[in-house]
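To start, the structure under review is shown below, and the notes come after it.
Complex shown without one protein chain; remaining protein chains in place.
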Amino acid sequence: MPYVNIKITNEGATKEQKAELIKGVTELLQRVLNKNPQTTVVVIDEVETDNWGIGGESVTNRRLQGK
Amino acid sequence: MPYVNIKITNEGATKEQKAELIKGVTELLQRVLNKNPQTTVVVIDEVETDNWGIGGESVTNRRLQGK
Amino acid sequence: MPYVNIKITNEGATKEQKAELIKGVTELLQRVLNKNPQTTVVVIDEVETDNWGIGGESVTNRRLQGK
Amino acid sequence: MPYVNIKITNEGATKEQKAELIKGVTELLQRVLNKNPQTTVVVIDEVETDNWGIGGESVTNRRLQGK
Amino acid sequence: MPYVNIKITNEGATKEQKAELIKGVTELLQRVLNKNPQTTVVVIDEVETDNWGIGGESVTNRRLQGK
Partner (left out) sequence: MPYVNIKITNEGATKEQKAELIKGVTELLQRVLNKNPQTTVVVIDEVETDNWGIGGESVTNRRLQGK
């Protein structure tokens, strides 16, 4: 019954990589807390780099500076 | 003053259906908890089926298997 | 498979009222979008009035002013 | 280490305005709570007006009525 | 830079189990998407069973029925 939300920047994660995240986090919750995988929900949000900030700057600007 | 976030897979909900969800959940909060509808905020997120997992698999893969 | 998060201020909603919100929003998603109620997840967050702001003030301060 | 999520309607915020929000909220957390800006994360979600409700109606419908 | 939110019912997860979830999901993001673990943020919410619904009922009520 757990609900997991993963937010990453939108920088080319493939369908296969996202399927691997879903499988991995569902297994982790089963292994650590014995949660039923059938009702574990995972939602992945891919966020534009203009809309993600860290260190007071957008990721877009950080990438331009080579950070 | 409540805030409601509804997440569904992006599979063709119409503008009218989304308006009905907004109206319905706002009325529910007014009826059950006497919340002021004027300040009830509802945000609907439509999530790609590649990005939604249940049972350890993406909804895209489940649809391909007829689940 | 929908996921719904309802945030309200922590001002005495009863167990019965919360059960009614869960039932009501699950039925709404079934009626409007034909979503399977068995996999609809609802999470209610009750937030302290010091931690909820509207109009630039906390709800605690608004209540003191009779708003 | 704070995490901030800002949700606004998708009505033309520019890249520069979003950078200003990121900078402003990061500085606010540093000033008020002495939080380290280097690990403050900000995510901005721009939500379609069909998917945002207030007062029981979508913002799309409110705009049509001149609200 | 990813942000992960894990929501589970408040039913006795230990400090050690929560540390294992944090470690596990951080490693998963590093392995699958090469994300920097130093800036991966994980937040775990433990939700009262009265406030978590599935199948239109609270988890509290489901537990009473032996579901």
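Read from first to last, the chains carry the letters A, B, C, D and E; within each, the first residue is number 1.
In the analysis below, contacts are C-beta pairs under 8 Å (C-beta built on N, C-alpha and C of every residue); 3 or more make two chains touch, one makes a residue touch a chain.
None of the values given here were measured: they were computed from a predicted structure.
By the touch rule given at the top, the unshown chain touches B, C, D, E in the complete complex. Summarising the interface, chain C meets the missing chain with residues 7, 47, 50-58, 60-61.
As for the chain not pictured, it touches chain D at residues 1-9, 13, 17, 20-21, 24-25, 28-29, 32-33, 35, 39, 52, 54, 59. Of the residues in chain B, those that touch the hidden partner chain are 1, 3, 39, 41, 43.
Basically, only the chains that are shown with their structure count from here on.
Between the contact lists of chain B and chain D, the overlap consists of A. At the interface between chain B and chain C, over half of the residue numbers involved are used by both copies, so each side presents largely the same positions. A separation of 21 Å divides the Cα centre of chain C from that of chain D. Distance from the chain A centre to the chain E centre is 14 Å, each centre being the mean of its Cα atoms. Among all residues of chain C, those that touch two or more other chains are 1, 3, 21, 39, 41, 43. In this structure, the chains touch in the following pairs: A-B, A-C, A-D, A-E, B-C, B-D, C-E, D-E.
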